[in-house]
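The next block holds one structure in the form of structure tokens; read it before the comments.
Only a single protein chain was left out; the remaining protein chains are all shown in position.
This part shows chain A:
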Amino acid sequence: MTRTVPPSSEPEAQTSTGPKDVAPAVALHTGTSDVRALLTSNLRQSGIYVAFVVIIGLFAVLTGGTSLSPGNVTNIVLQYSYILILAIGMVIVIIAGHIDLSVGSVVALTGATSAVLVIQQGMPWWVGVLAALAVGLAIGAWQGFWVAYVGIPAFIVTLAGMLLFRGLTLQVLDNISLSPFPQGYSRIASGFLNGLLGGNGYDAFTLLIGAIAVAGYAVSQYRSRIARIRYEQPVESFPLFVLKIVLVGAVVMAFAWQLATARGLPIVLIILAVLIIAYSVITTRTVFGRQVYAIGGNLAAATLSGVKVRAVNFWIFVNMGFLAAVAGVVFSSRSNGAQPSAGNMFELDAIAAAFIGGAAVTGGVGTVVGAMVGGLIMAVMSNGMQLMGVDQSIQSVVKGLVLLLAVAFDVYNKRRAGASR
């Protein structure tokens, strides 16, 4: 593989990137050293993907292939979608240096709100959804106010919120469970888009969506490549670029095939995909996203660079409230009702997903995609252990150890980076 060298790069830049034992020119033009450098410098990011693939492989072997069966892949998506939705908001909160312990209670309260309206009052399903989202936004504004404008640590504000919103859930539900939802509402989490285009033993529509996703990915990658070339930025060689797209396309299409041969395209997967794409763009490419990283990286420096820290913190929590409400709708739809204890401990799963996905306890570091992979690692593990019939207690022990090791790995890496300074 070769890499086009920008005309700007200076000799000293080349020597310092290349390994010491290889001549600089070789280091820049041979594929091996480049890939090695890429892997070692991104060990922290790539480590998580490697771990993900290993864990998928491990459970595929341990369960004799069951964990990768079409039905089970669909199940994982349905079962863990709400944790992933929460983890999107949580990783943003954590990047900014905060934490949110209340999301489990918010899931319960928003689900309860919509259950009361739809089940008890008989309103249409979309009224329940809008009401849940409104409650989530209001809760976010409430917590954002205390954190950003009063200056109470988020740990305290959201610990209070955890109790507060759990209590309100019990009030709203009058201490009883409500079920079932009408069909329109329950389709959100357990509905599928299939049979729209027919197909023999598989759903053609799911495959079409998969193909559109791959095409969209290819187009966006190509456009970004063109833009980088226009700005004289280094890009990977064209064959490598094609290889990358083919690989991603193959994985996506394999995944789509598994879904298509099971029950079709889950509606909740569409919701999740839209959220992941939107929030990846928000965190990496918008001014707001940059300011979140700036606040978490160095609060004082961000303040002295003109970042309106209070406003940013406020909106971070409003956003978390919104996503918790989305998760609340999905969860209540999936469990087809509202229970007083709904969403219990969800906050811990969401926090664990963010940290396993590479977010730093000290703030300033983390990605939405990382948090998704972190959440999926936990999902695949839980699901795999369930398939193997491992006892609930052992599952908990394993999950705890994985979280600990993931963060220990992170801390170890950081210390090593610090020592080489």
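Heads up, the rule we're going with is that a contact is a pair of C-beta atoms (placed from the backbone, for glycine too) under 8 Å apart; a residue touches a chain by one contact, two chains touch by 3 or more; residues count from 1.
Here is the rule we go by: contacts and distances are computed from a predicted model.
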Identity of the absent chain, which is to be given by its UniProt protein name, from "Monosaccharide ABC transporter ATP-binding protein, CUT2 family", "succinate dehydrogenase", "Lipoate--protein ligase family protein" or "RNA polymerase sigma factor": "Monosaccharide ABC transporter ATP-binding protein, CUT2 family"
From A:Val150, A:Ala300 or A:Met345, residue that would touch the chain that is not displayed: A:Ala300
Options A:Ala227, A:Ala273, A:Val361 or A:Val411, residue touching the unrepresented chain: A:Ala227
Contacts of chain A with the absent chain, listed as residue ranges: 8-9, 12-14, 16-17, 227-228, 230-233, 285-288, 290-291, 293-294, 297-298, 300-308, 360, 364-365, 420-421
